[in-house]
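Heads up, one of the protein chains got dropped from this complex, but the rest are sitting where they should.
This part shows chain A:
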Amino acid sequence: MAKPVERTRECLSPQVGTGTTEQRPRSPFVPILLGDCPPSRYLWRVTEQLRLAEQNATVALPEPFIRWFGEKGWSPRAHQIELLAKAQAGLSVLLIAPTGAGKTLAGFMPSLTELANRPRRKPGQAHRGIHTLYISPLKALAVDIERNLGKPVEEIGLPVTIETRTGDTPAHKRQRQKLVPPDILLTTPEQLALLIAAPDARRFFEDLRYVVLDELHSLVTSKRGHLLALGLARLRSYVPSLQTIGLSATVAEPDDLRRWLVGQNPPGAMAGLITVAGGAKPNISILDSEQHVPWSGHSARYAIPEIYEAIKRHRTTILFVNTRSQAELLFQELWRANEDSLPIALHHGSLDVGQRRRVEKAMGENALRAIVATSTLDLGIDWGDVDLVVHVGAPKGASRLAQRIGRANHRMDEPSKAILIPANRFEVLECRAALDANYLGAQDTPPLITGALDVLSQHVLGVACGAPFDADLLFEEVRGAAPYAGLARETFDRVVDFVATGGYALKNYERYARIRKTVDGLWRVSHPRIAQQYRLNVGTIVEMPELNVRYVRQGRGMAGRGGPVLGKIEEYFAETLRPGDNFLFAGKVLRFEGIRENECVVSNGAGANIIVPSYAGGKFPLSTYLADQVRGMLADSDRWQALPEQVADWLRLQKERSVLPKRGDLLVETFPRGNRHYMVAYPFEGRLAHQTLGMLLTRRLERANARPLGFVATDYSLAVWALDDVAALFKAKKPSLAALFDEDMLGDDLEAWLNDSWMLKRTFRTCAVIAGLIEKRYPGQEKSGRQVTVSADLIYDVLRSHEPDHILLQATRTDAAAGLLDVSRLAEMLSRVRGRIMHKHLEQISPLAVPIMLEIGKESVNGGANESLLMEAADLVEEAMGQR
């Protein structure tokens, strides 16, 4: 630790200062400071500094900053200075840096230095507008930043006001912010949309200089990112000289983000780029368990004793899992093993906010030994002294793993320590691939997608709520937003038509138009009520219908009242429970008492038959990159040496009994079992793509009279079973395997299946809410999920049969193809394996097929099966009544 101290002394080179270097105090008490504060976040390595000193002597760092750095014994890091230099030269900048590199301070340096030099407002002078807007994906992050930024600002003695504005900000404070804007406003994309939709937006933002976008990599891949990009385009129309500063973790395609940060009309411009290399390489290992690694499943129960021992050996451990149900299970199992009563906590998105805040607080105070968490903890909130990250289950993506591991030792100069716990044998392969990628620095963040039309609809209405707009000008402005750079005028006009009257071919609603073109050629909101409704429905996050979980004393049943709310549970899960059922939630075994209005009433539960709620969200598909790596590992027996012995044995056995596919090939095995015939394919394209493939293959086999009975899909493989001998069909070429897997399945078959798919209905509901066709809430009254669901489904049915080309159905299909169905990935796979399908017929099940065969029966296929469930219920009745 002594070495960096010496460096810091040298770091304050005259080139960095503003000419006041002679007053700059040296740092006399450096050694003390290094011991107890996180200096590495502000440190600047001497080598970088020298390089910078040669290249760049034009940075203006005001005197109070130099004094502050000096007093702290710190000096600005190279990237902080470089960012400042670029910003002062008028550029927008993308800063890519690993966790702990002092990104936040870097992002605010241009604003703070500029504000430090700004003349004070004289009494009687009008209040100035916002100077810097900071946007983060999480409310909690905005609050965190207020605290972290407030401290240096106070210590430096800057005359800068910093405030947050989120959904939790009280109305009086929001009003005051409008009258007396802070210099720096910390907020979320939704709040920006609301500010833009206000009549005073232009005045509020006319002094804006910088927009700082934190965790940009996570914002840009979603519809929230689309809304934000449109908001930025609007801000640019108010202030053409506006500069943006994007802060991001490492991504696969930095140029996408660089374009995203600046106006794209005309297209092509890019923000400047600063990349900070990762700190010390993380120390990652895969648990080589003494225990038998299971064939299938996701619980990793076998590894609990070893995980518990690891927790005991470390100060603080974060345990990441992929889904909320896994979090609940792991938490439960850990406490069962927790003989020493270590403080182990649980954190996931369905828990009550109050409880989450308590856990976060305990974490910050280093009062916990371990915390079980889902992706809610992925983003850059500053944690205490975490010295171990345990990843239970496969990480699903190399970049995601890197970001999660970065949580340990939130300092970039020290290596993070992480253990991967594969829950089953395929996950061993996946963990190995992710680990190799991590050492190579490979990135597989998802690509950006074209701007969604439902989001554009919301934005167009929002713009109209702010001020009347000219369609030509707005079109040009929207094309400046990167996701909409390729938007066609005809599509834009259809969106405006949709916002106005619903955009239906049957022109029935002209008299009810929400926006109207007036004689001056501008579009205006037709009624103040429209703006009011807009404000209540703004945003792109449409939750699945959820119920509060209300805890009451045992024995009170539904009569119990007034207990605490433990969190939220998805309605469709609660619907499958019977009073008396026990289920796992918030780390407790709960007894289901019943549903009362929008609440699921529970009491203390017990017993052996405990159900774990499943959640629709949070299942990440295996990244394309990792899938390819896993295929490569299967094909190359030399690489098996890196695998645990029992897993390598498993692969050897597969090679002996069946075959292992070459890297680019698709292996399809067929074998009889019981009185059924099975077909197992191993595309490794992720569960969503496999589900879609399963649906389509089943349709085709049905047409070939193979009488398929069902299918099941995992991240790695897909099994279909039928009454007829499918292998014989392939042999007789009725159809051939190549024909069965032909890409043309993505044509009519996909279309026909899609139209009836519940997935499309769910997607439609989301689009309809975002586009403002149906309301998220009524003024003063939350509309229950049930009502929204029902009417969205009915609207979908009617619209599909009467106007299948409606713009909202187009948006729905695009979304579904990219999201729930992963059609693009399936298409790539089908084209890749053309002519490379390897059929192996076996007398019995192969070792590789065991994991998926164990999944059969665990989960049902969602297709036309609803009717058969009704049939069963009806038959039961008839049986009981002795009619048959």
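Please note the rule applied: a contact is a pair of C-beta atoms (placed from the backbone, for glycine too) under 8 Å apart; a residue touches a chain by one contact, two chains touch by 3 or more; residues count from 1.
Criterion: contacts and distances are computed from a predicted model.
The UniProt record for the undisplayed chain lists the protein name "Putative phosphoesterase", from the options "Putative phosphoesterase", "Sugar ABC transporter substrate-binding protein", "histidine kinase" or "Lipid-transfer protein".
From the options A:324, A:514 or A:699, the residue with contact to the unseen chain in the full assembly is A:514. Note that of A:200, A:288, A:493 or A:872, the residue touching the chain absent from this view is A:872. Check A:60, A:273, A:595 or A:738 against the missing chain and you find that the one touching it is A:595. Summarising the interface, chain A meets the missing chain with residues 501-502, 504, 506, 508-509, 512, 514, 527, 529-530, 533, 572, 574-576, 578, 594-595, 773-775, 787, 790-791, 794-795, 797-799, 801-803, 806, 860, 866-867, 869-874, 876-877, 880-881.
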